[in-house]
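Not every chain of the complex is shown here; the ones you see sit where they belong.
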Amino acid sequence: MNFQLTEERQMLQDSLRRYLADSVSPEMLAQATTSAAGHSETLWKGLAEMGVIGALFPEDKGGFGGAGFDLSVVFEEVGRAGVFEPLAETGILAGGLLAELGGEAQADRVEAIIGGAIIGFAHSEPGARYDLEHVETKAKKDSDGWRITGRKSLVTHAGVAEAFLVTARTGGETTETDGISAFLVPAGEGVDIRDYPLNGGGRAAEVTLDVTVPADALIGPEGGAYAAIERAAARATCALCAEALGLMETIRGLTVDYLKNRKQFGQPIGKFQALQHRMADMLVEIEQARSAVINLAGHVDADRTTRERHVSATKNLIGRAGRLVVEESIQMHGGIGMTEEYALGHLVKRLTMVDHRFGDADHHLERFIRLSAA
Amino acid sequence: MDLTYTDEQKAFRDEVRAFLDDKLPKRQRDKVAGGKRLTKADYEEWHAILNERGWLGVTWPAEFGGTGWDAVQRHIFEEETTRAHAPRIVPFGLNMLGPVLMKFGSKAQQDHYLPRILNGDDWWCQGYSEPGAGSDLASVKTTAVREGDHYIVNGQKTWTTLGQYADKIFCLVRTSKEGKPQQGISFLLIDMDSPGVEVRPIVLIDGEAEVNEVWLSDVKVPVENLVGEENKGWTYAKYLLTHERTNIAGVGFAQAGLENLKRIAGLEKAGGRPLIENPFFAAKMAQVEIDLMAMATTNLRTIAAAAAGQAPGAESSMLKIKGTVIRQEINALTRQAVGPFAMPFVSEALDEGSNVEPVGPDYALPATQAYFNNRKLSIYGGSNEVQRQIISKTILEL
């Protein structure tokens, strides 16, 4: 039993934290959010150069990390800084699946990803809500390769992706786990993108596919990609939860500072006991969130039931703690906490949106019960 | 004890319903129900419709051109207009300044301003809050120095709702630094066109700019624009706040919000079933509905007491707390209900006549915006913390 970071991870954490503290400012985030790219190209380049993308991949895939705690270390810092780079989409989802399912044939592409190439993950669909196995998009073999038709929804960072890891059904019914395949589809003709900004920063797109790709665009076994998708989603959820934790830490810092500095009725509002106690309760919940992230990070490579039980437990707790932190931090700030200009605004929106990705607290509570009964 | 309306009250309700069926433009109804953005013209149109019927001065006595309704009638009107998705009545002239002028204004001020409010000639906004003061209203820093027959006003006001549309602002200003902070405050009416008045929008986390900062730099204000006596403004301000607190529970808004939530939960599918049939979600919805049923009765009890001539006391603090908790919970559930489509922020889709389509269902962005925007409910009008303090002091005597 050991809760210390390894020396390597400690170094990664320190340097990443320093880099982001130096590079990120509210103005810079505001600019990135309104830019056409929907993220900061400078920052992305910087992260790639620091090896942050490589930290998401195991050594045998050309990276130097890839364990749960590598994800949690990186994404806690991402959250702390409030940035919205395509790290999870490219490094964990599309990249992770390419590395796992693609074999030697995709090794170069994984290397490119580690170097900063952006690949989108076009999986979820308009009617799927949070059901990972809900895939209607079809892929049919024809003489030219695969013809893929369908609609993908909320494909984050789609506008800057050079290609997409697209999931499509080569068999089975809409909500079956069997019959889902993965394809690598280049951006461009046949891949229609309607992109838009997101609450909490960054951009995503509705993607309409009507495209033919060569036979070797199939990544992994035909109809058998689901297990790998679920594993990748578990890892992405771990990253997202760690990001939420980082957001909470920064929000906590802003709120405590505010309580210390802001005066009302003749004294700093942090001297009001009712607020002190609520702040203490918030801290207790953030500590719970930290432990929940540790639990998930320590089990992303466990057997399926154990892993997914932790996915759902942690995502549920993060969802609840997140809402508390959002609402209490705004309330303790008062009006200023609701303004777009003040640093809190961006962070609370981002933290709120965590509950709308990969399943909300209730979705995972129900799933936890189901997995526990099994 | 009788929980039902009298026959007269029922007849009145039917009259209001008939009026709304007849006169509330469908365009406006759809915009409000759909969470679309309302323009200044929208509000003005609705005010004019109400004024034509003599129903704009809801809280005003008949002698000033108001309805002369009692508290129950006002409640029925409020309930019906909210349910019918009418735009709200912009309260600054009608529910805030109006009553202050009627009680403390000069005859000349009443004769000049009150008809202009009803006719829509003036759009008023409120200059109470200042940066760094929040719920601590008595710490007013904006100064008004008398020079001949003018005051020279300097300072800054904030959280001025819809100030961008306003022709006039009523302000708390400091005219004396002696005594307690409450003692040197005066109540001043200022023309927004005066040189030195500058309005800057504040964008909130829902992406909208409904509030503003108002900067006042050497603004010349004629002394006849002083309401009541100099340095007595705190009395008027408190009177205004009591009036602001009618309908503090927001029962009508909560009921409309709950209906909207149920509609959305019936349309959204989770795991192949309508979300409304998911037991976890249904439990949360039922819980808040049950709370609302009780709160609506607390509200009616307070209204009945007011109609019987009792002054509203700390009950309004209880209604404020529970009312905001319930509305915010409904907002949170609605945001939860829309699922992943809470994420897209396609602001243009909310403009009437915009040809930008929303991403996902059209109710998604309004749901997210309402969640973020209504965090204000527990902050403004005396934060819920201030309300707890009032309860503790006046009811519990702790």
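For reference, chains read A and B in written order, and residue numbers begin at 1 within each chain.
The working rule: a contact is a pair of C-beta atoms (placed from the backbone, for glycine too) under 8 Å apart; a residue touches a chain by one contact, two chains touch by 3 or more.
Only a predicted model underlies this, so the values are computations on that prediction, with no experimental measurement involved.
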| item | value |
| --- | --- |
| Chain composition of the complete assembly in this structure file | A x2, B x2 |
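The working rule: only the chains that are shown with their structure count from here on.
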| item | value |
| --- | --- |
| Centre distance in Å when chain A and chain B are each reduced to the mean of their C-alpha atoms | 38 |
| Of chain B, residues touching chain A in the complex | 129, 132-136, 158-159, 202-205, 207, 268-272, 278, 280-281, 328, 332, 335-336, 339-346, 359-360, 368, 371-373, 375-376, 378-380, 383-385, 388 |
| Contact footprint of chain B on chain A as seen in their complex | 124, 126-127, 129-131, 153-154, 175, 194, 196-200, 204, 206, 262-265, 272, 274-275, 323, 327, 330-331, 334-335, 337-341, 345, 348-349, 352-353, 355-357, 360, 362-363, 365-366 |
